[in-house]
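Only a single protein chain was left out; the remaining protein chains are all shown in position.
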Amino acid sequence: MNGASTAKKRHNRLPAIAQAGPVSLWMILFVTIPMLFIIFISFMTRGSFGGVEYTPTLTSYETLADVIYLNVILKSLRVALVTTVVCLLLGYPFAYYIARKPADVASRLIMLLMIPLWTNSLMRLNAWMLLFQTNGPVNKALLGLGFVEKPVTFLYTDGLVLLGLITNFLPFAVLPMYSSIEKLQTAMLEASADLGAKPSVTFFRVTLPLTFPGIFSAIILTFIPALGTYTITDMLGGGKVLYIGNIIKNQFGTIRNWPLGAALSVLLLLVTALLIFVYSRFAKIEDMEVL
Amino acid sequence: MMKQISNRKLRRQKRNRFFGALYASIIYALFYIPVLVMIQFSFNDAKRNYSWEGFTTMWYGKLFSFRNHDLWEALVYSLIIAVIATIISVAIGVLGGVGLKKFEFRGKRFINLMLYVPIVVPEIVLAVSMLIIFMTIGIKLGMGTIVIGHCTFCIPYAVVTIKGRISGDNETLQEASMDLGANRLQTFWRVTIPSIMPGILSAAFLSFTLSIDDVIMSNMLASARQSTLPVLILSVNRTGVTPDINALTTIMVLVMVAGMLLLSAVQRARAKKEAREIAEMEKRISTMHSMVE
Partner (left out) sequence: MKRTLSVLVALIMLLTLTPAFAAQEEINIFMWSDYISDDLIANFEDEYGVRVNLSYMSDNADSITKLTAGAGSEYDLIMTCDAYMESLIAGGYLEQLDLSQIPNSENINRAYWSEQNQGYCVPYLMNYIYVVYDTERCPIEITCYNDLIRPEMKGQIGSVDGARNLFPIALIALGYDPNSRNENEIKEAYEWLVKYNENVVAYGSTETNMVSGTISCMFTYDGNTAEAMAQLGENNTLTVAPFTSDPVQLGFDLYVIPKGAQHIDLAYKFLNYICDPEVMAANLVDNPYSCPNDAAVAAASEEYRNGPAFNFDYKTNIFFQEDVGDAITIYDQYYQMLKVG
């Protein structure tokens, strides 16, 4: 940022307030204040009958030192990572395909992608389970065609969990990548080709770097929510494994240990903040003004 | 020689197009298979959807007898909340996305950081915290509080998608527009918004999707009068989903597909009409030319 443009930007106080004001106000009112309250609660005592007693203590944070929470975080990170990588690999070519279509076709294709999401996610998970259950259609087909001797157990396997996670998060990866591929100038790709670059070179040297902001958004929009998810893993995984999201939810629900739930949330926030920080340094993203 | 190359190129293009379409179809199948299964089970002749027991249309009959208002009321309530939450989130998201990109101000990093919080923290945390705060300052629970809850996690998604869309080009365009004498508002409305339109659309889709499917905020911040559809579905899921919910969801999908078809038909008709008008105009101009000659 050079001096002149900074000076120019200072003059723009009114539009700055008009544009950045609402979002700032909203975030402060409905995110900062509740989160400060959560941080405050995390230093309080668990009420014997649920809720919170306002006596300061570090008990919750001492509990966090238990190795079990480290395991949970690592497990959750692994699931989120696998989901994100698969979503990017599947989603990028798909986004590319849509983005290279004429604008009106592309917008219809995107809509086609979103329509299934407007049905309830629980109902969609149920549908997968009905499809893959022991006496379900997939098994019947396999048996009928003679591929297997007896029904295969698909339910509650890692494969089905991954399928559920991917179908849930893929659209969130596709959208930002689509909008950043779409704004690539065709002329630029043609120039690269005209200059004799092979398609693969054009892709890795021109297309990919230019669409990096979209990829970054896609990572944020899949990895971070996948980190806190639990309904999908719970339903398709048969509730045999707890993830960080489950544990936090349980503290606010059945266990009624709000301070511990609050402390776990703070921990989750710190882990994510650290990851974003490391990632943005590592990938040298100037555009993402994160942290 | 030249011809051969272009032939090969053409063939390759054709092949690429085929594989592209095939790949896209597979991805779409991933999203539509569960929807088709869901539709199939709306015709299930069983009290609950444990397995396929035979064909019936009785669930649609039950749904359209309107004896059970619950499902319809929940659906309408969810839709209204989703529409309002989407409008608010996109409006704030567009302004915020542009503003946070363009201007430097104190606390900007902080706001950027805050945007990630609702995406990271499990929803129940913000929901409980908001519930306590609302109860303490005496805000009545209801549609308003649910909308606030939904917007809180939709706005970050909207801002992130829109910000990803803005690039250096936008700034050049804006400056050009201002140099040509447009004021800020005109520039924003006529230049900035159209240039980020795909981002805005994505943001709207995302917000609507997140809101229409939300359970936790909708549950915690709801008043005693009315539950949203997802809350109702999750509650029923304790003993197994009943096929009338599948029937309702099927109707919802059909209405949306119909809406999409209608929209694109209108668009196409409008485009055709414009093309015709332009052609007519050209014809008139050329006649004028010939008359002049």
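By letter and in written order, the chains are A and B; residue numbering begins at 1 in each of them.
Rule of thumb we're sticking to: contacts are C-beta pairs under 8 Å (C-beta built on N, C-alpha and C of every residue); 3 or more make two chains touch, one makes a residue touch a chain.
Note that the structure is predicted; figures quoted are calculated from it, not measured.
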- Going by the whole complex, the chain not shown touches A, B
- Out of B:51, B:186, B:267 or B:287, point to the residue that touches the absent chain in the complete complex. B:51
- Message: In the whole complex, not just what's shown, which of B:61, B:240 or B:259 touches the removed chain?
- Response: B:240
- Item | Contact with the hidden chain (one of A:106, A:155 or A:193) | A:155
- Note on the structure: Residue positions on chain A contacting the omitted chain are 46-51, 66, 68, 71-72, 75, 129, 133-136, 151, 153, 155-156, 234-235, 238-242, 246-247, 250, 252-257
- Absent chain, residues of chain B that touch it: 46-48, 50-51, 53, 67-68, 70, 76-77, 80, 83-84, 128, 131-132, 135-136, 141-143, 215, 219-220, 222-227, 231-232, 234-236, 238-240, 242
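The criterion applied here is as follows: only the chains that are shown with their structure count from here on.
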- Distance-wise, how many Å sit between the C-alpha centres of chain A and chain B, to the nearest whole number? 17
- Task: Can you check the complex and tell me which residues of chain B touch chain A?
- Result: 20, 23-24, 27-28, 30-35, 37-38, 41, 49, 51-52, 91-93, 95-96, 98-100, 102-105, 107-109, 111-126, 128-130, 132-133, 148, 151-152, 155, 157, 159-161, 163-165, 167, 169, 184, 198-199, 201-202, 205-206, 208-209, 212-213, 215, 229-230, 233-234, 237, 241, 245-246, 249, 252-253, 256-257, 260, 264, 267, 271
- Query: Within the complex, which stretch of chain A touches chain B?
  - Reply: 1, 6, 9, 12, 15-16, 18-24, 26-28, 30-35, 37-38, 41, 90, 93-94, 97-98, 104, 107-128, 130-131, 133, 135-137, 166-167, 170-172, 175-176, 178-180, 182-183, 213-214, 216-217, 220-221, 224-225, 227-228, 230-231, 244-245, 248-249, 252-253, 258, 261-262, 265, 268-269, 272-273, 276, 289-291
